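Missing here: one protein chain of the complex. Every other protein chain is in place.
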Amino acid sequence: MSETQAGSSIQRRSASSRSSTARKPKPNQLPFAILTLIALILAGLFLQSQGNNMGWYLVTGLIFGYILQRSRFCFTASMRDPFLTGSTILTRAVLAAFAMTTIAFAAIKYGYFKNGLPVPGMNYVVPISLATVIGAFMFGVGMVIAGGCGSGTMMRVGEGFYMQMLSLAFFVIGNFWGAHDFGWWKENVINHGKAIFLPDVFGWFGAVVIQLVVIWLIYIAAEKFHEAKAAAGSSAH
Amino acid sequence: MSSFNDSMKKISSNPVYVKWFKDAWPYITGAVLLSLFQIVTLTTTGNPWGMTGPLATWGAWVYELFGGSVDKWYFFASDNMQTTLKNGFFADGGSVRNLGIVLGAFIATLFASQFKIKKIKSMKQVIAAVLGGLLMGYGSRIAYGCNIGALYSGIASLSVSGWVFGIFLFAGAVVGSKLLVKFFM
Partner (left out) sequence: MKEVMLDCLGEACPIPIVKSQNKMKELAVGDLLIVQIDHSCAMKNVPDWARGEGYNVEVEEVGDGEWEVIIEKTK
């Protein structure tokens, strides 16, 4: 069913008089969309011709932006809504993404490992320290207040939000500030931490199974939580 | 020109077009497609999707524009970082990808004919954006990433750091929600 289509039982007394006559018809944006798409394809071809793989980065970025916008995928809401509105719909979608990507990444990495090649993407297995704890907490507070996480802020800049353009500017400033202090954090905090790659502990198969079971259990808990909150909400009426 | 506009209007009000380009997709569609392109990203670039890595570099470029130098900073001391700083925006994959995310979202709203500049409404929003931005920026630097690099790609890479990040991200989000309801609404 189309969300923008009318045809239900709601009768408004004010009808759509306010909404349809008070506004000037705006130009259709489709021609601009097509022109922008052509420009981006040319830019992508040009970047790729430079020979340093930049075309791929641009294209994957464009696709990520497109997916995030079309599906309204929001990591902030997945963390915030359980507490604020009792909804875990997005939490479960994020968990589903974690599970699918886990399987895919493990398969790819195992392929390299089995052939005795260096495993890709190990830069993302980082030390766990107090800096992880403090940083994640700061990030959690910040993303709820600013109305968008990392990807959400980027996406909303593209959607035309001045607020997120401002928050992106300060995101950069904050990140730069963090880079300034990074030597201290590294020496005093991060170096005391240790990176843990699950396959090193449980083996490849065990790691994937354990992680998927954990994700599944959180998913069930999230579903139960949602139902309980919804039931409590409607009995209060 | 008017017949051109009419045909454009006709296309964008077609039910099939509305379904695929205007209406929001289900969240699970997003989850499946993001996973798919995480695979593409890992296999074509050798690393999972990350977002905040280039932001400090952007800061450094602006700083250098005003005559500052970051060569002595621990974070920028490695040869890798020095090369990235020297070669500029369009030679840095992460920077180009972030630009792509912005433009991808932009083009998605254009195809939906839903692009609109949203102005800042109040001083509260300014404070929220500044404070939130700073917290996210600093936090993601010391925690090695944001919800994408540290959380999503971290967990998917079977790293325990992703789970630790997630737990405290959730704690932060709860505190953030309380602050939001109390001060920014």
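Order of writing sets the chain letters: A and B. Residues in each chain are counted from 1.
Quick note on the criterion: a contact is a pair of C-beta atoms (placed from the backbone, for glycine too) under 8 Å apart; a residue touches a chain by one contact, two chains touch by 3 or more.
Source: prediction; values computed, not measured.
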Where the missing chain makes contact, among the chains that are shown: A, B
Sole contact to the chain not displayed, among B:Thr109, B:Asn147 or B:Ser161: B:Thr109
From A:Thr60, A:Ser87, A:Thr102 or A:Thr132, residue that would touch the chain that is not displayed: A:Ser87
Listed residues A:Pro31, A:Gly206 or A:Gly233, member touching the removed chain: A:Gly233
Where the unshown chain meets chain B, residue by residue: 24, 109, 113-116, 118-121, 125, 177, 180-181, 184-185
Where the missing chain touches chain A, by residue: 3-4, 6, 8-10, 12-14, 16, 19-20, 23, 26, 29, 69, 72, 74, 76-77, 80-81, 84-85, 87, 89, 147-148, 156, 159-161, 163-164, 230, 233-234, 237
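Following the convention adopted for this analysis, only the chains that are shown with their structure count from here on.
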Distance from chain B to chain A - Cα centre to Cα centre, in angstrom: 8
Touching residues on chain A, where the partner in the complex is chain B: 2-5, 27-33, 36-37, 40, 47, 50, 52-54, 56-73, 75-76, 79-80, 83-84, 89-90, 93-94, 96-98, 100-102, 104-106, 108-109, 120-128, 131-147, 149-151, 153-164, 166-183, 185-186, 189-190, 195-199, 207-208, 211
